[in-house]
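The complex appears here minus one protein chain, its other protein chains still in place.
And then subunit A:
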Amino acid sequence: MSQDQKHQVLKRKLGPEDLRRFETPAIEREFHGQTSAKSSVPDSLSTVAVDFAGVTKSYGNKIVVDELSFSVASGECFGLLGPNGAGKSTIARMLLGMTCPDAGTITVLGVPVPARARLARRGIGVVPQFDNLDQEFTVRENLLVFGRYFGMSTRQSEAVIPSLLEFARLERKADARVSELSGGMKRCLTMARALINDPQLIVMDEPTTGLDPHARHLIWERLRALLARGKTIILTTHFMEEAERLCDRLCVLEKGRNIAEGGPQALIDEHIGCQVMEIYGGDPHELLSLVKPHSQRIEVSGETLYCYAPDPDQVRTQLQGRAGLRLLLRPANLEDVFLRLTGREMEE
């Protein structure tokens, strides 16, 4: 991806505020007083941040990750999308060198993992699925203690803590105990903590699971701010909306296998390619025969009929006059792709 293309991709994903920030060179210097050129990886490494090639991992007889291959370019947000148990967290753990693959090779920031994982971790920040902040410490102490794990002196940590607090919007909570923070604030602090070593790559494992909608939007906004700073992000999620909003590219996982890969819109166009009409309030099997001639494909899930129709007006005409029916016409989304690929009650 050329620099220009990347710029376009980023611009597309940014809100107005981020865009302003992106176009202000000062933002590049916000962390650690470094320019982006200084903090970025050498040119030879800058194209591929993460590469998995034929990676397999099993526990006992259970294959958790199956011949998985994918590449993540520097500066992009790459999603690992799949239901619980699809192998997302295992992939994240392997990427960090916390578990060894049975087969295949993993390269992170130009370094083989797990062989040289400690070196790779120098450039990685992690936002885990489960909160592991020190509850009895204050916000500031959490950052200070975490800095020490990277060999940072108190002075070095204190130099970057104000900008991290600003990023997390926790300036006023610096001396509050973590146990006093809301769920969203804790997640913001975890994100700030992941930035203390000025990483090039940030691994976010289900960053918004268990958060209320306000907090979720805040995390999304912060995440985009990171992308605007040129960080590479690997995001594991089972929220389709999250993946669709944030990811430049993603791979859909099922039982540890990569079953589809591409940009969200490209995947939607490729696998669905038309609008979706949801029909509910009637007997779906009776309705099925009515709308079938006008649909590309039909699926039934519970009492809802999903009708992939190139010409929704024809479907609407067919159903005219039937009482109690509710119709919802909407653009196709990643969830449709996901369900198509992994299969709901397929009728056709």
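Just so it is clear, a contact is a pair of C-beta atoms (placed from the backbone, for glycine too) under 8 Å apart; a residue touches a chain by one contact, two chains touch by 3 or more; residues count from 1.
The rule is short, and it goes like this: contacts and distances are computed from a predicted model.
A chain of this complex does not appear here, and its UniProt-recorded name among "Spermidine/putrescine import ATP-binding protein PotA", "Nodulation protein J", "Xanthine dehydrogenase family protein subunit M" or "Branched-chain amino acid ABC transporter permease" is "Nodulation protein J". Across A:62, A:148, A:285 or A:330, the residue that sits in touch with the chain not pictured is A:148. Considering the whole complex, the residue from A:62, A:118, A:285 or A:326 that touches the absent chain is A:118. Across the interface with the omitted chain, subunit A contributes residues 59, 96-100, 114-115, 117-118, 121-122, 124-126, 128, 130-137, 141, 145-146, 148-151, 194, 197.
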